[in-house]
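Only one protein chain is missing; all other protein chains are in place.
All chains are identified by letter, namely A, B, C, D and E, in their written order; residue positions are counted from 1 within each chain.
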Amino acid sequence: MTDFTHLDDQGRVRMVDVAGKDVTRRVAIARGRIDMTADTLDRIFGRNVKKGNVLEAARIAGVMAAKRTADLIPMCHPLNLTHVRVDFFPDPGHNRIEIEAEASLAGRTGVEMEALTAVSVAALTIYDMCKSYDKGMIISDIHLKSKTGGKSGTFLADRYGHP
Amino acid sequence: MTDFTHLDDQGRVRMVDVAGKDVTRRVAIARGRIDMTADTLDRIFGRNVKKGNVLEAARIAGVMAAKRTADLIPMCHPLNLTHVRVDFFPDPGHNRIEIEAEASLAGRTGVEMEALTAVSVAALTIYDMCKSYDKGMIISDIHLKSKTGGKSGTFLADRYGHP
Amino acid sequence: MTDFTHLDDQGRVRMVDVAGKDVTRRVAIARGRIDMTADTLDRIFGRNVKKGNVLEAARIAGVMAAKRTADLIPMCHPLNLTHVRVDFFPDPGHNRIEIEAEASLAGRTGVEMEALTAVSVAALTIYDMCKSYDKGMIISDIHLKSKTGGKSGTFLADRYGHP
Amino acid sequence: MTDFTHLDDQGRVRMVDVAGKDVTRRVAIARGRIDMTADTLDRIFGRNVKKGNVLEAARIAGVMAAKRTADLIPMCHPLNLTHVRVDFFPDPGHNRIEIEAEASLAGRTGVEMEALTAVSVAALTIYDMCKSYDKGMIISDIHLKSKTGGKSGTFLADRYGHP
Amino acid sequence: MTDFTHLDDQGRVRMVDVAGKDVTRRVAIARGRIDMTADTLDRIFGRNVKKGNVLEAARIAGVMAAKRTADLIPMCHPLNLTHVRVDFFPDPGHNRIEIEAEASLAGRTGVEMEALTAVSVAALTIYDMCKSYDKGMIISDIHLKSKTGGKSGTFLADRYGHP
Partner (left out) sequence: MTDFTHLDDQGRVRMVDVAGKDVTRRVAIARGRIDMTADTLDRIFGRNVKKGNVLEAARIAGVMAAKRTADLIPMCHPLNLTHVRVDFFPDPGHNRIEIEAEASLAGRTGVEMEALTAVSVAALTIYDMCKSYDKGMIISDIHLKSKTGGKSGTFLADRYGHP
């Protein structure tokens, strides 16, 4: 049976036990962006997209996805978020929209994944609403901008948009 | 009541009626990548991540997310996917992993969103599994690589990894 | 064992087999309304609600709920809706908003429940978005307005708003 | 960019931050009713409905829906309900069934939406179980009967069943 | 990169493509049982369980779980079931309840998992409803009793209740 066990030990997935962690206020902010054609950007902000208000749909989808993070990401702990915010920052100079999401709660584990999931699903929703005009849109630079609370303390991305 | 209606018309979201579309075989392939430190890449492929087999978890999460696309993206039609595939291509020269997902079915509407969602959630899962080592990982370049079937015909991204 | 079986037969829930039904185009339209104070109605259409665009949130929630009807209603069959529409008709004379939802598909079973669920969840979302101003709102008169397709044929409510 | 931001500010949906609210015991009771033909009411209480025990299915659907409120209502906070109750009160004089749901927990935000959602989905389930006999059923008068706990204190509907 | 790929090939999970399979009528029947004390069995059939009608709750939970099989089992295809049935057969001689579930549809892939999931969740629900009386209940012998339709043809378990 040793061999079997050995094979099994190479990488069995586990949900880390967070029972021993402190309940602290935890906040995470994630960012990302979606690049598109100038025409698509105009349509979105000119409310000229056949499927409807793109950013409102994306915002709602992002908030709802944040609440379902533990359903999507296998080893994420289920959490009772107390706040989610999704905002959009158009950047007409680069034909893109920056997306920022913030999630927070008082709990035993961080909310980075909730913020990152909100950004990702908001971006996917923008793609879906506009894909009949522009299938070449690209979702990029999804990263954790900052995080506070918890044992690992504060994290700040060195600079925006870098690897 | 005119004013109210006018306001309401500016951007009310709708789920496009696809009843009139033909049932054809539809395939979509999406790609994206996640950049990380060299150490994180080594851990993933050396099976040295405390949370377990990163790519297996990400693959399963990607497939399961593809099946739930219509739950996440507000105006997506519910579909009965006949196939989903998620693959990873390590690129040690750039300290990144390329992610590719393919979705297909015989139906009345395309499966671009399913493939893009699979890539996004697979990338988020990689982030989650490794975030205790590397909070600076960046998810990038999520785009539709190709699509076949349906009235709009074949789509091919101009070139890989472009904006 | 007879007694046990007898007890069990009194009302065991079943999901009716629809395999023998024809695949036809099926459309259902449901309506309902939500009554509120004049001030709340003004806030909604004046875009003066702190939680944001009430009708856009309600519309999206209604469409998404229609897609999840089989998850909510125990004996509903899972369906691949091809279209959902949710619309709002303000009635300032009565301080209310009429809600109408339409669902359709080509399938073996009707979509009444999908349309009724969309109306219900859209109404609940209006309540949620405005409840800090007006806890006395009342959701009423949710009914099937019409239905076409299927063996039972066309159904038209005798008149609007009746019991 | 100002114009874009301005447009965006008109109604962007947000999930209110409840982190600062006190953890108190919170209870909400909602009511509603469903009107039907005398024959349908007889079938339900006579256990003569082909799809099975209508009220048991409706009760279970209502409780399960209460637990999924945050999945359905976009800006609702996810909560760990400690109790849900759904009860039915036949009113043969009016050919209707009154539905009452109670939800409670110790938390930072109220449970009105959970109680209202339980009533709504219980009513929809009654409709679904009986719709082959009676497509004209009407769901009405869904309202918050009372609420205790939280900063806004106790709420009592002025009177039962009013608009 | 060869080593990485080699590692990756050892067991990457895939959802088999069923697009080439025929649409045929497919039926699967699964069985299982739950063993309990004589007192617990009496309580269930005597309707003397504080949490309510055990078998009705279990039946509904089983049907609802069948509809969500593709959400639970990673590589299961999403399906539109046309029928689910869950039945209970008390066996007082052995202090157990036999559980049988049947699922069917016209589709490209079998419904074994749907029937097995219905049995499993029905059994878990019986456990949950009665666990305050009897934590020693055991769920056993969950197996596929028969299956028809599809390329692999008819399957019949050699004999009932065997290992």
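Here are some notes:
Following the convention adopted for this analysis, contacts are C-beta pairs under 8 Å (C-beta built on N, C-alpha and C of every residue); 3 or more make two chains touch, one makes a residue touch a chain.
A quick note: this is a predicted structure, and the numbers were derived from the prediction, not measured.
For the chain excluded from display, the touched partners among the shown chains of the whole complex are A, B, D, E. When the whole complex is considered, the residue among E:V27, E:L41, E:A101 or E:M129 that touches the unshown chain is E:M129. In the complete complex, the hidden chain is touched by one of E:I60, E:L81 or E:I99, namely E:I60. When the omitted chain is restored, the residue from A:G46, A:P78 or A:P92 that touches it is A:P78.
Mapped onto chain E, the footprint of the missing chain covers residues 10-14, 16, 32, 35, 47, 49-54, 56-57, 60-61, 64-65, 68, 71-76, 112-113, 116-117, 120-121, 123-125, 127-129, 131-132, 135-144, 147, 152, 155, 157-158, 162-163. Seen across the whole complex, the unshown chain contacts chain B at 53, 56-57, 60-61, 64. Within chain D, the residues in touch with the undisplayed chain are 25, 45, 47, 55-56, 59-60, 63-64, 67-68, 79-85, 87-88, 90, 92, 104-106.
As a working rule, only the chains that are shown with their structure count from here on.
Note on connectivity: the fewest steps through touching chains from chain C to chain E is 1.
In a homomeric contact, the two copies may use the same or different surfaces; for chain D and chain E, over half of the interface residue numbers are shared, pointing to the same surface.
Annotation: A-B is the more contact-rich of the chain pairs A-C and A-B, by number of C-beta pairs in contact. Taking each chain's centre as the average of its CA atoms, chain A and chain D sit 31 Å apart. Annotation: 35 Å between the Cα-based centres of chain B and chain D. In chain C, the residues touching two or more other chains are 11-14, 16, 47, 53, 56-57, 60-61, 64, 68, 71, 74-75, 79-80. Viewed as a network of touching protein chains, the structure does not reduce to a path, ring, star or complete graph.
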